[in-house]
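Handing you this structure, nothing more for now.
Shown here: the complex without one of its protein chains, the others still in place.
Chain nomenclature is as follows: A, B and C, assigned in order of appearance, with residue numbering initiated at 1 for each chain independently.
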Amino acid sequence: MAKMNMLQAINSALSIAMEENKRSCVFGEDVGHFGGVFRATSGLQEKFGKERVFNTPLVEQGIMGFANGLAALGYTTIAEIQFADYIFPAFDQIVNETAKFRYRSGNEFNVGNLVIRTPYGGGIAGGLYHSQSPEAYFAHTPGLQLVFPRNAYQAKGLLTSCIESNDPVIFFEPKRLYRASVGEVPEEKYSIPLGKAEVVKQGSDISLLAWGAQVEIIEKAAAMAEQEGISCEIIDLRTVLPWDVETVVNSVLKTGRLIVSQEAPVTAGFASEISATIQQECFLHLESPIDRVCGLDTPYPLAHEKEYMADHLKVYEAIKRSVNY
Amino acid sequence: MAKMNMLQAINSALSIAMEENKRSCVFGEDVGHFGGVFRATSGLQEKFGKERVFNTPLVEQGIMGFANGLAALGYTTIAEIQFADYIFPAFDQIVNETAKFRYRSGNEFNVGNLVIRTPYGGGIAGGLYHSQSPEAYFAHTPGLQLVFPRNAYQAKGLLTSCIESNDPVIFFEPKRLYRASVGEVPEEKYSIPLGKAEVVKQGSDISLLAWGAQVEIIEKAAAMAEQEGISCEIIDLRTVLPWDVETVVNSVLKTGRLIVSQEAPVTAGFASEISATIQQECFLHLESPIDRVCGLDTPYPLAHEKEYMADHLKVYEAIKRSVNY
Amino acid sequence: MGKLNNIDNPNNINSSDTLSLEFVSEHALSIPSFKMLDASGKMYKGAMKSTMDKKTALRIYATMRFVRVLDERMLAAQRQGRISFYMQCLGEEAAVTASAAALEDKDMIFAQYREQAALAYRGFSLENFMNQNFSNEKDLGKGRQMPIHYGSKELNYMTISSPLGTQIPQATGYAYGQKLDGEGACSICYFGEGAASEGDFHAGLNMAAVHKAPVLFFARNNGYAISTPASEQFKGDGIACRGVGYGMKAIRVDGVDALAVYEAVKMARDYAVTNNEPVLIESIAYRLAAHSSSDDPSGYRSKDEEENFRENCPIARFKSYLLKQGWLDEAQDEKAKDEIRQQVLDALKTSEKIEVPALEELVTDVYEQVPPHLQRQYEQLKQHIIKYPEAYPATAARIVSNTQEAK
Partner (left out) sequence: MGKLNNIDNPNNINSSDTLSLEFVSEHALSIPSFKMLDASGKMYKGAMKSTMDKKTALRIYATMRFVRVLDERMLAAQRQGRISFYMQCLGEEAAVTASAAALEDKDMIFAQYREQAALAYRGFSLENFMNQNFSNEKDLGKGRQMPIHYGSKELNYMTISSPLGTQIPQATGYAYGQKLDGEGACSICYFGEGAASEGDFHAGLNMAAVHKAPVLFFARNNGYAISTPASEQFKGDGIACRGVGYGMKAIRVDGVDALAVYEAVKMARDYAVTNNEPVLIESIAYRLAAHSSSDDPSGYRSKDEEENFRENCPIARFKSYLLKQGWLDEAQDEKAKDEIRQQVLDALKTSEKIEVPALEELVTDVYEQVPPHLQRQYEQLKQHIIKYPEAYPATAARIVSNTQEAK
């Protein structure tokens, strides 16, 4: 094992995948020689050549259109969108094309070999356009998989599974943790299954659920709550679509309480979906309303970033509200 | 009053608005001389001239970019997207630009005079790309208003309010009802407030909530249920964003039961937001889980359209499940 | 004037300089249409020698004739309420068929929706056409899309997608992969002059030039995008003149002239595959039919205009050529046409009786495997249909009988 940060873990997963399979390409804005603005793809062009690892022109709808075509030919296609805030010009190619490719053709064609990597999330003084967490925009789209790693180890294992999956995936990378999350990561290949939430910590009084960088936040809040004798079960959803209802239901059947926390604005975020489903599945077992601790319903601000964010203190307060309901 | 269908009602609202305000334009694909593929804008170019009512090239991102610019100058800007399924190429212009224009500039600039009209919804044998109800994709976006008329009368009154609103709106027109919904509609101007749900019918046993064309479906289901002595309260949400929590809460506090029905796929649809909020606001008053009767989590199919749709029978069954819970 | 100073620029421009303040005119380029056959099907004096052999010529002709009959019959079926929607190729049969004929079978076809003739040329069966239009259980697309959204893996014909322009950058990506695979295949990408206004057009062409993808962009300039005339679509000289902006070779061709289209596309294919470069081809023809069965052109153009173009029929023109060549016999041709009419009628009758796909197909292919939540939704739906069979006549009978059998 080696110590790696999340960028190195991602780089390692990409490198192994490209080594294994000659019919694979990595591309996006600045991902070539430069290795991407976060350097996640650094060294790949040197290793695998300019034809397989390359810069594209600055056009996200083109990147995703190109990616859909290349994946339809059977290539393992790994496209980077430089910031998740800039994925929207490609929205049509992803939501109307990628997601519906297999269905509309009756399985004559598919783009199952496609992975879209994109850094997302706030807490880096990025303001409106370098902070968004747009998963809810995609979660309403049958045909897509949405995957979030919470640390370096998860990043490599999940990305490997994304690359091997036969369905298209958007892999959301928490850029706040790119360098901050450092841990033991095997140098060799390993994978972590998609579609499975992980119970990161068992607990009995309340279930806390998050994904990506937000898992760290609920862990911090849980630590505060445990101080006061509240036993928290912590779940990392990992795959937001299609999501692991069963693991969450089992947890809530046990604890009777649930808080879902996401970075994105509360209204029509994915936390709402989880709440809607769980209130239905666990109706008779809920001891307090399911709460959502999320970003405010505003664009992502700069000067008030701290105030805006769904931080551990807000989660902690929600835990207390729920337990004292 | 005159008998009008929904297209005529919309046309009347547009015509009055353009008459009142010279600084207003209507444009989109085929909306000029031809009057739009559904003829909602027919006659307007003849009345107001080619400079104010015109065809655009076939480029939705351009239509919305152009619209944002024109609205920023203070023009009342009414842009048509030919089918809601084709709004996605304009997603970036709407979600990153329209919605954030006022906020990001500290109110130096705004596009509050913008209305996007777009026909949405299924039930017309339109398959994947002429049937979608994409409101949930926009509902996660602070800054936008999303408005749905359920009939001709509502269409004219709501559209008038949209045009007069100082915040941007997407006005979703239920194309299935364009000609089917006929009713008494005043020839003169009138408006129906945005942001207010309407209790279409009082009831005491269960609340049924929908918007747009789906209101007709829950009304049909309610009629069946009433036959069996179940008293249904029917709410037309009308404005999906920002939505009228209060009216829905008051209804559910009274009935203790809620079913939300939408055309779009269930996962991460707007029904989920309503369910998540209401379970929280009405936790101690709910007598059964909030249910969602929605489209399946698949692309919109053609041959199995009937099976796919959230029809009155499915809503009726949900009512019985809820009441017998 | 050459360069005035000697700094090498990284701006990727031709670095000559000028001291005179002048615009480059918006008319700086004007691209003529390449032609071989005149309106009567005679070779123009001075026309290039055709390289099209008799067999290819007859196959092109047979395909055009077939598609004409199919289109007439299916439009009638739509008018009778037997299918919900249809789109005709009328007026553009030569552009589509002859361009497809200039390709190899291994080449991928990305079509917009009006290119059924390319698919027919590849050998898509009459039954396949019918089954798609009737959304029945034999439709390769499993009845999910509206009529005319064909696709065939076997024939290298990408399934049609309604959102316009999306296939353009996809063709670029696909062709890029074909280049890496090194098997000498390329892609052709058809689109209308309307769709060429989409952002995806810009993306697809620019990326093809930069990444050197062997893709033939075939712009069908047929004068209209639904009701919008080309004059309200763009102000430049058609679509072909955009090629230079992308650093891409371009050619314009008379789309009513099967010979000219064939030669132009053959040359373009050669060039693309040899050099790994895209080529932009613009075909000039007229969308003689309504946009689709939902459209009524009398709202935006005159009958006179249509009549003018009706005389300029690509099939008639090519037929005259074949007759002059002695490759076709008028009487046999009439007989063949009658036969096709009968075949189409028979196929239609057979196809419309075939059941819709089984209910399961509603939830398959969303993902490679049906995920648990969709399986649950399917089971619920099945129970619901069993409860209300009259409300779901297309699927109920089979489900109820299957369920009874299972018992």
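In the analysis below, contacts are C-beta pairs under 8 Å (C-beta built on N, C-alpha and C of every residue); 3 or more make two chains touch, one makes a residue touch a chain.
Nothing here was measured: the structure is a model prediction, and the numbers come from that model.
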Chains still shown that are in contact with the chain withheld from the display: A, B, C
Contact residue for the chain not shown (choose from A:Glu164, A:Glu287 or A:Asp311): A:Asp311
Contact partner of the left-out chain, one of C:Asp38, C:Asp333 or C:Glu352: C:Asp38
Chain not shown: contacting residue from A:Asn5, A:Gln61 or A:Ser275: A:Gln61
Touch residues of chain A, complete complex, unshown partner: 29-30, 32-35, 37, 54-55, 57-62, 85-86, 88-89, 125-130, 266-267, 296-299, 301-304, 306-308, 311, 313-314, 317
Missing-chain contacts mapped onto chain C: 1, 4-5, 7, 9-36, 38-39, 44, 46-48, 193, 197-203, 206, 209-210, 221-224, 229-238, 240-252, 254, 263-264, 267-268, 271, 279, 282, 284, 286, 301, 305, 308-309, 312
Touch residues of chain B, complete complex, unshown partner: 23, 25, 51-52, 54, 56-57, 59, 61-62, 64-75, 77, 89, 92-93, 96-97, 100, 102-110, 112, 142-143, 145, 166-167, 195, 242, 245-246
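One rule holds for everything that comes next: only the chains that are shown with their structure count from here on.
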Whole-Å gap between the CA centroids of chain A and chain C: 38
Distance from the mean Cα position of chain C to that of chain B, given in whole angstrom: 34
Cα-centroid distance, chain A relative to chain B, in whole angstrom: 30
For chain B, residues contacting two or more additional chains: 61, 85, 88-89, 128-129, 267, 297-299
Residues of chain C touching at least two other chains: 142, 144-145, 149, 161, 163, 199-200, 366, 373-374
